[in-house]
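Below is one structure, written out as structure tokens; comments come after it.
All protein chains but one are shown at their positions in the complex.
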Amino acid sequence: MVPEVTTPADSTATAPSEPPRRGRALRSMLVSREGSIIGALVVSILAAAVFVDGFASGRNAGFLILDIAAIALIALPMTLVIITGEIDLSVASTLGLTSAVMGQLWVMGLPLETIVPLCVALGAVLGAVNGVLVTVVGLPSLAVTIGTMALYRGLAYVVLGDRAVADFPFSWTGGATAPVPGTSIPWIGVLILGLALAFGVLLHATPLGRSLYAIGNNAEATRFSGVSVRWTKLWLFVATGTVASLAGIFWTLQYGSARADNAFGLELSVVAAVLLGGVSIFGGTGALPGVLGGVLLLGTIRNALRLADVSSDTLSIVTGMLLVVSVVAPNLAARLRSRRKPTGPPGRR
Amino acid sequence: GCGGTTRGSAEDSGSSSGPTTEADPNATIPEGLAISFLPKQLNNPYFTYANSGGEEAVAELGGEYKEVGPSDANASSQVSYINTLSQQGSDVIVTAANDPSAVCGALQQAREAGSAIVTYDSDTDPECRDAFVNQASAEGLALVQVEMIAEQIGGEGEIAFLSATPNATNQNTWLELMEEELATPEYEGIEVVDTVYGNDDDQKSFQEMQGLMQTHPDLAGVVSPTTVGLAAAARYLSTSEYKGDVKLTGLGTPNQMREYVKDGTVEEFALWDPKNLGYLAAYTGAALAAGQITGEEGQTFEAGRLGEYEIGAEGEIVLGPPTVFNADNIDDYDF
Amino acid sequence: MGTQPSPAPPPLALVEAAKSFGMVKALQGVSLELRAGEIHALCGENGAGKSTLVKTIAGVHQPDEGHIEVDGQPTVFAGPADAQRAGVAVIYQEPTLFPDLSVAENIFIRRQPLGRGRRIDRSAMRAATNRLFARLGVHIDPDRPARGLSIADQQLVEIAKALSFDARVLIMDEPTAALSGIEVERLFAVARSLRDNGAAVLFISHRFDEVFALCDRITVMRDGRYISTEPTAELTVDAVVRSMVGRDVTALFPKQETDVGEVVLDVAGLTRTGVFSDVNFSVRSGEIVALAGLVGAGRSEVVRAIFGVDGYDAGTVRVGGTKLTAGRPAAAMAAGIALVPEDRRQQGLVMEMSVERNATLTRRWALSRFGLLWRRAEERAARTWTDRLQVKAGHLSDLVSTLSGGNQQKVVLAKWLATEPHVLIVDEPTRGIDVGTKAEVHRLLSELAGQGMAVLMVSSELPEVLGMADRVLVMHEGRISAELSRSQATEETVMYAATGQEQEGSAA
């Protein structure tokens, strides 16, 4: 599948927009996109620490991490999916369905030790459904996952209806948000870091990761190079479903409430964070450190602005602007550069 | 001595404050209390109006008023705001919960950090807050709505409910109580045939109303215990062929319903005064923070122009009986 | 330019134009005059800047220096629309069709005949399309979508589109690369009649027979620079090649005699319904087998099925005696097959990745240690093969899309040779490649065979087939119609078999 929603602009405008410069490609990539996101993150953390009362405290850091936990978790596999030129909009619904099933099973009297693995398996199945529809049937993932987004959310309501299940044992709900002893960083932060490391190595330093970029750039040529594009994508969707259901389990325990409408609308936040992190919606480019930076940047700015008593309207405007600026700025910069020098980026006036 | 009086001291005294300590009915309410309102959703007209009462009360008390909240009615976004308020060391958090349990953990943490927690409009689990200011007793509201619809349809016929979201705490309680009431022999002739949910979304409520009319041709009346639902249903009826034949009542605001009362679509509906709700919630919070009350049953406190209130079972404080609005009195209200 | 000025100023001229892409100087001080009533050829190696020149004239690129003159007047083409208004029609090297639009609309986009109220007059458009195809002697349904047209048909639609402009200047960038002999002849007839009606035509091709048969003057470019312009009559192929390459080129088909060994690849009863059926043949180590036939005979489909990117309905493929799983390129690679596909942009390369990563894409797992890829090893592996094939690239980390067509083809070869295959399948290995590179590719193929590799070559160029192959398999309409030994294979025997006539020359 080619990336479905592309601008009419030349492909060169969207793929790495800078002309290839001398020197290490990786380094220049870090300098340009991921670097600027991480730079922006550092600047905003420093600014918030200096100017916003109550930001620079361990307790607040804990709040911040809990706030972004679900988004950060799902953003990891989503990054890989988007790099291959696909997208999964059903993640929030997968989370909701997992939550609903978890609640229902708990009501039916199963122990959580059994429920959790069942729910993870459910996530894998839901991801596999997306994957099969995309790879075997050959449908565009944007359309498929808009469909399963409605389907899974609907099934969540079918399972749990309008009820909320909230009597999970405190040992689990409290445990989900408990900090690592001696710090104020919640356990989930450590889990995210571990998963991020795993996904990062997978993407950036393994043969599999390499083929993900190749698929995103040109799936056909990658298939001609002996990569099973279908299987790769199928597994990515399975991974995304699995992680989304992990996030669902965590969400349910974090808020101590299993509901069908949990995390409604979260998919757009996840996609926004991934794109902010420098992943191209057309696939083929992007890096995991950038995505983590994007997730943290969004979380930090929202946290700091809330502490500074900035209203939620402004938060929403700032989030949107950040996303727009993050894609427009590099393009404008490239244009200005090309105007100064006669040698422009390829294929553009 | 109990409770923080300023930000700094609130943080210092930390976990020592809380409902377990003795109440001192004569304690004075200190100046400069930080009282923060966290509605279900910011920019929701109902809460804007209710919170204006809160602001009035905080001004009378000489405190610092603040209103924050998410732009979507989500429990998870509310949790972020509770954490923020707790981090800022707010003395009182007045909140309406989007989910009775999901906000619990955060509220308890805030309490441990020294904030007094008051819920209004929608309660949480009782152990997560110090007091709940109830707009009207659930029984009172259920009763008045049942009486209104029974009278309008002449005590006989099919009725249906048009509610808010399927998991809205208070709406569900009222529905339950209304069904109980309708099951008594007095209302033998009335049958509840359906309950639909408009999600407090105008368009959805409108469509649900329209669906009700088609599914149940013999429908005599509809009760909508939510302001959005009632207004949408009234608008549907006012232009449909069912106007006048199908009775509609429930809970609504005078400004939204004025047109439909005047054109005869709706005879009567009820509501409390949300402004007084916010006002009372602010006073309750201040009394908690000052240590006048701790949330135990039987304690009393002064709530400004509203007079004295007593805490009921499980820390619940009832604002008073609902007001019934009709063509005679509707012009006396502006909210 | 030393030729005598024509009485009227030329309809289109490029004056001292320069154009750079980043560090690449694609054009440097190039001047070119296209005269009315003349067919002008442009020759040069891959990457010489021919297509860049075309795009500059077409308004796609703006020259960094120099300018364009229309009828002697300096003009600026801000975009393709400006060039079209000035009467310039272009057939680009890569087909530029809209797959979702009908063939007729593809031809007339932006210029659809209008009826009342400025509405598009569909029947007029269809009629006009049919008239154009009649002129080209082909029949393509004007109402069918362009999606699914074969490359040859796509090229024909492009040609029809260019003709529909009734342009004063017609530019054709390798229009014949995908066409068969008859279609080429028809195209030439049309080009000549345009010339006779006073149009200026610019023709680009790597096939010298075509250039010499069609063109009046030949301009040669090398490394982005203008070299010479001479009347065709005063030139020979050798002379052109010498100025293109800047030196003499050795034998084009350096066929080595080799010892033919065991059967390595064995294909039996291979069938894909509707595409090809009952294909049987084998290739031995040390042997070059050519798969010849007309465009559309199904040769590419057969090799794609062998390699596993396409499935098949019946038959078996064996490598060294073991049967291959159908539809699994990874299995084919593990068994030692490599496929250099015919469409290098779509199938051969990941254009937005670096040369290095393209070159190592097929060896990701082999190059990894403990499941991890190390830059150092990758770079070393990539350098080995790009150096051996003399890929001209500024840097291994440059995007492969910035290389010229020929160098891109070398990268494809590099990535497959790096897998050290037993069976090398090459599909149109020299399509769109200049003579110098072509000779190198041929030398390489023959050297590899000499080292014991089994080579299966799909090619539409008869001289290449005859010059390189130990054995020729000819396909016609999805079947193998003849198998010819090197001595039996001549232009006549191959063409007879390719067009489906039974011949006594076919031997088992």
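Going in written order, the chains are labelled A, B and C, and every chain counts its residues from 1.
Here, a residue touches a chain if its C-beta (ideal position, glycine included) is under 8 Å from a C-beta of that chain, and two chains touch if they have at least 3 such contacts.
Note that in this section contacts and distances are computed from a predicted model.
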* Asked: Can you pick, from "Phosphoribosylformylglycinamidine synthase subunit PurS", "Autoinducer 2 import system permease protein LsrC", "Fumarate reductase flavoprotein subunit" or "Nitrogen regulatory protein P-II", the UniProt name of the chain not shown?
  -> "Autoinducer 2 import system permease protein LsrC"
* Asked: For the chain that does not appear here, which of the shown chains does it touch in the whole complex?
  -> A, B, C
* Asked: Which residue, A:Ile37, A:Ile83 or A:Leu155, contacts the hidden chain when the whole complex is considered?
  -> A:Leu155
* To do: Check each of B:Lys66, B:Arg129, B:Arg235 or B:Lys275 against the chain that is not shown and name the one that touches it.
  => B:Arg235
* Structure fact -> Among A:Ala49, A:Val107 or A:Ala143, contact with the omitted chain is made only by A:Ala143
* **Listed residues C:Pro99, C:Gly198 or C:Gly261, member touching the removed chain** => C:Pro99
* Considering the entire assembly, which residues of chain A contact the chain that has been omitted? -> 2, 4-11, 13-14, 89, 133, 137-140, 142-144, 146-155, 157-158, 161-162, 265, 268, 271-272, 275, 280-282, 311-324, 327-328, 331-332, 348
* If the missing chain were put back, which residues of chain B would it touch? -> 41-45, 47-48, 71-72, 196-197, 201-203, 206-208, 210-211, 213-215, 217, 228, 231-232, 235, 239-241, 255-256, 258-259
* To do: For the chain that got dropped from the picture, name the residues of chain C it touches.
  => 58-60, 79-84, 90, 92, 96-103, 105, 109-110, 112, 114, 118-120, 137-141, 143-145, 147-150, 152-153, 156, 180-185, 207, 209-210, 213, 274-277, 294, 296, 298, 460-462, 477-479, 491-492, 495-496, 499, 501
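Criterion: only the chains that are shown with their structure count from here on.
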* Structure fact -> Separation of the C-alpha centres, chain A versus chain C, in whole Å, is 42
* **chain B and chain C: spacing of chain centres that average the CA atoms, whole Å** => 74
* Could you state the distance in Å from the CA-based centre of chain A to that of chain B? -> 37
* Structure fact -> Within chain A, the set of residues that touch 2 or more other chains is none
* Asked: Using the touch rule from the top of the page, what residues of chain B touch 2 or more other chains?
  -> none
* **Residues on chain C engaged by chain A in the complex (per definition of touch)** => 20-23, 62, 64, 78-79, 307, 309, 328-330, 332-333, 339, 341, 346-354, 357, 361-362, 364-365, 367-368, 371-373, 375, 394-395, 397-399, 401-402, 415
* Asked: What residues of chain B sit close enough to touch chain A in their complex?
  -> 42-43, 66, 68-72, 74-76, 79-81, 83-84, 87-89, 99-105, 125, 165-167, 197
* Structure fact -> Per the touch rule above, chain A residues touching chain B in the complex are 53-54, 57, 59-60, 63, 66-67, 161-164, 166, 173-174, 177, 251, 254-257, 259, 261-265, 302-303, 306-307, 309, 311-313, 316
